[in-house]
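All protein chains of the complex are present and in place, except for one that has been dropped.
Order of writing sets the chain letters: A, B and C. Residues in each chain are counted from 1.
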Amino acid sequence: MSENISYREALRMAIREAMLEDERVFLMGEDVGHYGGAYAVSMGLLKEFGAQRIIDTPLCESAFTGAGIGAALNGMRPIVEIMTANFSLLALDQIINNAASLLHMSGGQFNVPLVIRMASGGGKQLGAQHSHSFEGWFAHIPGLKILTPATVQDAYDMLHLALADPDPVLIFENALLYNSKGALETQKKALPIGKAFQHRSGKDLSIFTYGISLFKALEAAETLSAEGIDAEVIDLRSLRPLDDEAIMASVAKTHRVLIVDEGWRSGSISAEIMARINEQAFFELDAPMRRVCTEEVPLPYSQHLEQAAIPQSEKIVDMARTLME
Amino acid sequence: MSENISYREALRMAIREAMLEDERVFLMGEDVGHYGGAYAVSMGLLKEFGAQRIIDTPLCESAFTGAGIGAALNGMRPIVEIMTANFSLLALDQIINNAASLLHMSGGQFNVPLVIRMASGGGKQLGAQHSHSFEGWFAHIPGLKILTPATVQDAYDMLHLALADPDPVLIFENALLYNSKGALETQKKALPIGKAFQHRSGKDLSIFTYGISLFKALEAAETLSAEGIDAEVIDLRSLRPLDDEAIMASVAKTHRVLIVDEGWRSGSISAEIMARINEQAFFELDAPMRRVCTEEVPLPYSQHLEQAAIPQSEKIVDMARTLME
Amino acid sequence: MYLDLNRGREFYKKMLLIRRFEERCVELYSHEKIRGFLHLYIGEEAIAVGIMQALGAEDAVLATYREHGHALARGISANKVMAELYGKAEGASRGRGGSMHIFDAKSRFYGGSAIVGANLPLAVGMALSDKMMQRKRVTVCFFGDGAVAEGEFHESINLTALWQLPVLFVCENNLYGMGTALTISHSETNLARKAAAYRVHSQQVDGMDVLKVAQAAEEAVQRIHSAGGPVFLECLSYRFRAHSMYDAELYREKAEVEEWKTKDPLVLLQKRLETMGLWEETNAQGLEDEVSQIVNEAVDFAEKGTLEPIEDLMKFVYTPKEKQ
Partner (left out) sequence: MYLDLNRGREFYKKMLLIRRFEERCVELYSHEKIRGFLHLYIGEEAIAVGIMQALGAEDAVLATYREHGHALARGISANKVMAELYGKAEGASRGRGGSMHIFDAKSRFYGGSAIVGANLPLAVGMALSDKMMQRKRVTVCFFGDGAVAEGEFHESINLTALWQLPVLFVCENNLYGMGTALTISHSETNLARKAAAYRVHSQQVDGMDVLKVAQAAEEAVQRIHSAGGPVFLECLSYRFRAHSMYDAELYREKAEVEEWKTKDPLVLLQKRLETMGLWEETNAQGLEDEVSQIVNEAVDFAEKGTLEPIEDLMKFVYTPKEKQ
């Protein structure tokens, strides 16, 4: 049952299965069809499902995202692909003022079962207009759910979970993960939206993270372990809702907190997690909480600057050492 | 020299002065001219300065905001008015991908001296598409400066400060403040961008806030004072940059922190302030920090629900009591 | 379109209902029974009434923030609309929407939208689903002359033309977007011509004449059913009242308003019926009485309505578990 496939393939498999299972599911976005997807996620699907269900849109993020909302209102289960998270800014009015608000404004009459996927994150030397990580920022918006699959299993599961959800769900796929490989169990019941997952148990400090930073954190935990520091590593998986319970349980165990996220530091999801721990588990803390985020700069092109700007395993190790002082 | 005028008049006076002083300054936005401004800020200016400098735009938030950026790049000092903060979502691509990024992407060659003003905040029963407070959310974006004038003096000063700044500055005017009156000194040197202002000194707890919540906090402080609780009230004034120094100084004095802001709770500017205090002044804290924010709901129309959703003086008092326990 | 007594009475009554309903709203606003923004449709009644009569129950409607008229013409009860304006739980949107956000699932009325132009992409998606599922339905989307300048207009109309979707675009051109005149909003002020540039079948219609609107709407719906693609109707009209309750109307001349009032859709229909010798039989006073009763009842209903419990504030941020 378990296969070793890529994150990209896991996504494609999930989309394919959903489309085979449910005629209401379709995929829409720029270059999802003839091109095969900017990151090749939908490669081959046009051939299998035809242009009616794998829809190449013109360049018009606001209208095709809004069209996804309209289709969801009208009984469909659309998957809208936005090529890169930066471009989602063009569709934010639709996402916030419509998708996130319609259920409430209509007094509960109109829910919006829409899935929006987008490639996110830095590290590919694509510069300031293609590299930003907005998932933590989107997590501010009530009415939305924000998923950040890190593993192949989650890439697959979360697409299914999102489609089954009655409300708008945004999936942020870190573009550097598409080629990563991992085990996939397709028959296992998926861990629900809103549940964190502990990838490594530890007693000295808790590292909360998500997406690609999970792997950097795990790497850091190995290094720390060699120094005798035993780090717990928890993948948040979902940034809205956050799994307060899992977070507080870990804090109660380790009493030290490090958060790693790819958003810019100020106003990051790290800040929100710190705020909640402060509110809910203040007296458990033995030291100030720490965070490793992206430096507050539009991401530069040159590799050395870009790498200096984003979280790295070494920075995590350093920060963990500070935390243990 | 000191006059008692409205917040609206203070803004208008500042715009007028700036336009008289500097031919590069102009005002552009929906209904700023013939209509007189949705909140009447620019009433009369069309007559005085003509349609070349008080420019009524068609409905096209993205293009006229982008045009403001272009004009700023080309030597002007534009003031762009976005009628309501919710509509700024339509212009976010221009604000983030262009205004906030151009200086960095161009290696320091092209700065963007643009001022964007918008009406913000709930409490007017305008529903979910006209009431949200995004100032704290915008504060996440490097490259921007975020100002939130609460007083008549700041309404006036901040417009001048913003125009003098070489980089993009966003001014969030809480719409309920336009009619508020207060003293204005036009000859006084303005408190710079990035400096908080202490409105009330206290020794038991620090209330950090901004915008309209300042007045709710001051009211709460009076009530608390009657109960023997001595609250310090600090107006942050600028949400990016934040005045860490003033914040930490106050924490070092009171050891207890309450933050009041009109953004939705999760991912609010309150969270960021908590994160920084945790990082910079953890051992000063005698109790978990607390926040009073807007409930995480698209703001409803009915008055009782809307009022229940946004921060109120009573909630601040209650939370302060919890904090003092 | 053929005018007979029945149709004459029906159209007249519907337009009158909107008119009297909104006149009452103005009163209620001054008594602070209604709050927030209140945008009146007075003067433009012929558009909503003329369009809606061409629709079936299966068709969908997307309106603006000036949508009391659309809601009433679509058949949502005055009670529900008024209760919404009062912010009551019995309102169309349980008081959570207010004047700008009337919703009604039963009549497929998808709001009430207060971001100008933002309902247009929704129309694309609604019609796209209907086409995909081979349902014979039309999605009608109302918007103003001002909205045509927004990027979403361009993006949406292109998609409907490109994909040949069953959307009826109804542009209510009342010559102003808030205080900004058509001529300072658009380089091409003939908006039907603008739409035609996307290869969409487009037409200007006298929006003060309910019969002409009705006829154009029926033809449009027919064309959408037969040819499949979208149709764009530019309804030339005028808003008799201020943009909202806060507007000093500095941007237009009183004389212009008065001039347009001579084209009042109610008066126009009356004149037609008079010419045909049907006015007497119309029994306008009887209709006034009926309408007055509906409006009175609506106010009564709203007054007696209840408030959503404050404990339910957070309801409907996400779909409640029991509804999933």
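In this text, a residue touches a chain if its C-beta (ideal position, glycine included) is under 8 Å from a C-beta of that chain, and two chains touch if they have at least 3 such contacts.
Owing to the predicted nature of the structure, the values given are computational and were not obtained by experimental measurement.
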item: Contact set of the excluded chain (shown chains only); value: A, B, C
item: Hidden-chain contact residue, picked from the options B:6, B:42, B:65 or B:278; value: B:65
item: Chain not shown: contacting residue from C:104, C:155 or C:308; value: C:155
item: Contact residue for the chain not shown (choose from A:13, A:128 or A:196); value: A:128
item: On chain C, residues whose C-beta touches the chain left out of the figure; value: 149-155, 158, 161-162, 184-188, 193-194, 196-200
item: Chain B, residues in touch with the chain not shown (by the definition above); value: 26, 52-53, 57-58, 60, 62-76, 78, 93-94, 97-98, 102-111, 142-143, 145, 166-167
item: Residue ranges of chain A at the interface with the undisplayed chain; value: 30-31, 33-36, 38, 56-63, 86-87, 90, 124-130, 295-298, 300-305, 308-309
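In this section, only the chains that are shown with their structure count from here on.
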item: Chain whose average C-alpha position is farthest from chain B's own; value: C
item: Distance between the centres, which are taken as Cα means, of chain C and chain A, whole angstrom; value: 40
item: Chain B, residues touching no fewer than two other chains; value: 62, 86-87, 90, 127-129, 296-298, 300
item: Touching two or more other chains - residues of chain C; value: 93, 95-97, 101, 113, 115, 151, 317
